[in-house]
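Yeah, one chain of the complex is gone here, protein chain that is, but the others are all in their spots.
Order as written gives the chain letters A and B; numbering starts at 1 within each chain.
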Amino acid sequence: MKSKFSVASIMLMLISFTSVAQNNILVFQSDFGLKDGAVSAMKGVAMGVSADLKLFDVTHEIPAYNIWEASYRLVQTAPYWPAGTVFVSVCDPGVGTERKSVVLLTKSGHYFVTPDNGTLTLVAEQMGIQEVREIDEVKNRRKNSNESYTFHGRDVYAFTGARLASKTITYDQVGPKLPNQIVSIPYTKPSFGNGVVKGTIPILDIQYGNVWTDIDKKLFGQLGVKVGDNIKVQVFNADKKVYEGTVKFVNTFGEVTEGNDVGYFNSLLNFSLGINMGSFSEKYNVFSGNKWSIVLSKK
Amino acid sequence: MKSKFSVASIMLMLISFTSVAQNNILVFQSDFGLKDGAVSAMKGVAMGVSADLKLFDVTHEIPAYNIWEASYRLVQTAPYWPAGTVFVSVCDPGVGTERKSVVLLTKSGHYFVTPDNGTLTLVAEQMGIQEVREIDEVKNRRKNSNESYTFHGRDVYAFTGARLASKTITYDQVGPKLPNQIVSIPYTKPSFGNGVVKGTIPILDIQYGNVWTDIDKKLFGQLGVKVGDNIKVQVFNADKKVYEGTVKFVNTFGEVTEGNDVGYFNSLLNFSLGINMGSFSEKYNVFSGNKWSIVLSKK
Partner (left out) sequence: MKSKFSVASIMLMLISFTSVAQNNILVFQSDFGLKDGAVSAMKGVAMGVSADLKLFDVTHEIPAYNIWEASYRLVQTAPYWPAGTVFVSVCDPGVGTERKSVVLLTKSGHYFVTPDNGTLTLVAEQMGIQEVREIDEVKNRRKNSNESYTFHGRDVYAFTGARLASKTITYDQVGPKLPNQIVSIPYTKPSFGNGVVKGTIPILDIQYGNVWTDIDKKLFGQLGVKVGDNIKVQVFNADKKVYEGTVKFVNTFGEVTEGNDVGYFNSLLNFSLGINMGSFSEKYNVFSGNKWSIVLSKK
């Protein structure tokens, strides 16, 4: 268990935990895009397992091979789905290589079927590891699919996820139990000291150009900033300062006039930067990734 | 009630009105895009309300904050869904500000859950207002979501829409009844006079580059143009003439050779401009919005 009291752990407590039994809900995520037939082939395989399944998506627009973003999108959405939901995430630069195929059961009762390549970093940390099992690819593989080495999403992950979600197999039947750990992508945790909060920019709110940090409400609270106060913000790309300015801390964008910069808590209750009716990212050339950091202090 | 006998009112008469009871069908629209997890979080909340719901989409590619287009897409699609269907539309530049959160029940028996910011302009006008209720955000809000000010789509609209569609609450339980009116975006209505029909270009048929007007079949009929006749067309952006030409009025594009301009009735039975196997919009730099107008006369 980690010591930091994270936003997601708060959220999990808030969401009622009804059951860990699978609930026929199967949710797909991938970096396949929607222009070809790959996602549809996965769903067809699932419907072949059980026509009672209800199929949904997180997104299929994860940038190709971007495991970090795959990890982020899972933790952004999974807590809002009922316990028992099975997620299949296929972002797999190492398809056919040594990474294990696993199913993680979190303490919140959600299942994640995926290559164990870092995709589970954030859900494991924030939703808690209840149990990890390796997929037995002899038993849990689409019949006669052994000749295809390159589409485990269809032949192993969708197939296994569908069997699990529909209770065709129990969680135990996925395969042998592994130690309670998963492959994690290293990243710098946010911190407070000397009146300053430091964090990173894990991701952008792409559609609107808002900049999301990993500084949660509790950590931000150390600054003693209230709604309506000004905050001094510095953004760095590695060692280079990209932005320095003052933003007003608001509940909603409507509290400033159009075109003004704001700081606010996003839908995951993390501190974020935006512009009322504009794109902070585009205006200031601020982007996301493990090289991007942010420093906040009270003005 | 408006006096103009619109295309949508014709369509509504044509579509059988079976019931106004909710039917477990919940249809989402937003300007969120599909690259992140926002739409998925909304659907997860809905499935948490009732796993019997059937979830669908209009589109999530409404341009950011474009309330007019949100309004148009609803009226383009809602009449084709069964009565009792509940729509959740989230295009909300004023999130967290004064606009009300409402549920409109149309005379056709469709429900629309949305901020009352103009999104309802066209469905209210063309499908008729049966009743409007304000969402009681104390009762109809995802449990313990009060700390999040910025994602009403997930915490209020998806949650309330799911409760309504699944009959967890009745329409009355949405909240207090409001007067039978909604916030409308002003726009110029099409007209006929002196042998000339004038209209606007509310939207493009993006995928193919066709130009859709708001001139319906009845109004167009005033010109006395028959299939095979030529029409003189002028298109203006504000006061500037952007296009002037002659198009053949056809039932289908196949009636002219490739590359030729045509006028035709689109799938909503509004007069439209296209090119057989080409893009009228791209070729002539004609776009859409409230500044774009069109003038037609018989050649």
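Note that a residue touches a chain if its C-beta (ideal position, glycine included) is under 8 Å from a C-beta of that chain, and two chains touch if they have at least 3 such contacts.
Since we're looking at a predicted model, the values are computed, not measured.
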{"item": "Residues of chain A in contact with the chain not shown", "value": "31-38, 40-45, 47-48, 51, 55, 64-65, 93-98, 143-145, 147-151, 154"}
{"item": "Residue numbers in chain B that touch the chain omitted from display", "value": "14-16, 23-25, 27, 34, 54, 56-61, 73, 76-78, 80-82, 85, 203, 205-208, 217, 251-254, 264-267, 269, 277"}
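The rule we apply is simple: only the chains that are shown with their structure count from here on.
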{"item": "Centroid spacing, where centroids are CA-atom means, of chain A and chain B in whole angstrom", "value": "33"}
